[in-house]
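Every protein chain but one is kept in place in this view of the complex.
This part shows subunit A:
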Amino acid sequence: MSNVVVLDNGGGLLKAGFGGERDPTCVVPNCTARPSSSKKWLLADQLLSPTEDLTSATLRRPFDRGHLINPDLQSSLWAHLFTTILKVHPPNTSLLLTEPLFTLPSIQRSVDEIIFEDFNFKALFVSDSPSLVHLYEASRRPYGLVSKAQCSLVVDCGFSFTHAAPVFQNFTLNYGVKRMDLGGKALTNYLKELVSYRSVNVMDESFIMDDVKEKLCFVSLDVQRDLKIARKPGKDNMFRCTYVLPDGVTYMKGFVKDPNEANRYLALDASDPSSPAGEKEYVEQQVVNDKPQDRRSVDLTKNEFTLTNERFLVPEMIFRPADLGMNQAGLAECIVRSVNSCHPHLHPVLYESIILTGGSTLFPRFAERLEKELRPLVPDEFQVKITAQEDPILGVWRGGSLLASSPDFEAMCVTKAEYEELGSARCRRRFLH
């Protein structure tokens, strides 16, 4: 086994494993939570136990607005990760760590302190996410444009924010990066708001509503049409579906009451001639996979709620934040502004090599809608080509794993001795070009 730990340290999920492997050893929440019935704070993987009832659990995260603000909590989570899950001995181990773009020097200092002084790692390499995504995609298609032009536009729709980041020759062009302050967390919170005001109060149910969002939300290709459909009564309403909340007795987790009903909307655009099936590179996610026995005999104690237009109004926020009260440009404009801050020679290549990554790009029809919005904003002579990563949650980690197993990796790292001699700020310069 490799002695390089690769850690994609997201605001929502920790993805961790060993350099050279195809997949990380674990993908666990980067947070701690205390179930309402207990005094014990559960960490990371402990929150994933199917028997744990997380209804109204209190949540604490080391990240705020996408950046590490609670190093002590992060350190506790890492201790658990390194010791209990990965079982590594840091003094014999190097670490490849991801860090958000534009991380403040004060945060970098506390991270370096934890890595070298508390955990005693042998060596450290810090990377941003877009360059790792680029690396991974380039390696998958050695004769593709991304690889040949050594250039791509990585659109990372993460937990707390969304970045459009141009990558050139394996380096993220910082001056071209544009950020929307919107990610998966805001979407879940928006869904909570909508459901709470319309049916059941779910304001304290982050874990449950994450599940609802992941299983039931999708991106609309025609909002006005879909709003009309969502008004229809009974069976004609293709979007209506029901989610059953856990009751803490029979069900510890919530579930979609009738997955067939929930998937009826997929038939809507299937016949649309403007979207030739099979031609696209992205795969329509089959979102609902509850086991049949979970759906039997749901009693009608009103421990459930119905969704209609919420299913597409929530992801709509990424495309038109201004319509929902946020004074920010939407994703398509974000991409255009990012491209326009790069050298004109790069513009056609960037539009032709857009890579989607991050958990929030998993909504069905995300790429299709983005293309629809982007095309009119791009000069006619340029092609627009959007590639969705095969697994947008693991894409960054896989790039990291690849880099960690390359022969140059050791030389790119900062060692503990170098850190002790030079300090954080000077070591950090090593990671930029």
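One rule holds in what follows: contacts are C-beta pairs under 8 Å (C-beta built on N, C-alpha and C of every residue); 3 or more make two chains touch, one makes a residue touch a chain; residues count from 1.
As a convention for this text, contacts and distances are computed from a predicted model.
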From "General transcription factor IIH subunit", "NADH dehydrogenase [ubiquinone] iron-sulfur protein 1, mitochondrial", "SWR1 complex subunit 6" or "Rab3 GTPase-activating protein catalytic subunit", the hidden chain's UniProt protein name: "SWR1 complex subunit 6"
Touch assignment to the omitted chain, from A:223, A:262 or A:414, lands on A:223
Among A:334, A:367, A:386 or A:427, the residue in touch with the chain that has been omitted: A:334
Could you tell me which of A:15, A:80, A:134 or A:428 touches the chain that is not displayed? A:80
From A:18, A:119, A:168 or A:265, residue that would touch the chain that is not displayed: A:119
Can you work out which residue in A:325, A:344, A:379 or A:407 touches the chain that's missing from view? A:325
Identify the residues of subunit A touching the omitted chain, counting contacts across the whole complex. 31-32, 34, 39-43, 58-61, 64-67, 69-70, 72-73, 75-76, 79-80, 83-84, 101-102, 104-107, 117-120, 160, 163, 174-175, 177-181, 185-186, 189-190, 192-194, 196-198, 201, 203-204, 206, 223-224, 227, 230-231, 308-310, 313, 320-330, 333-334, 337
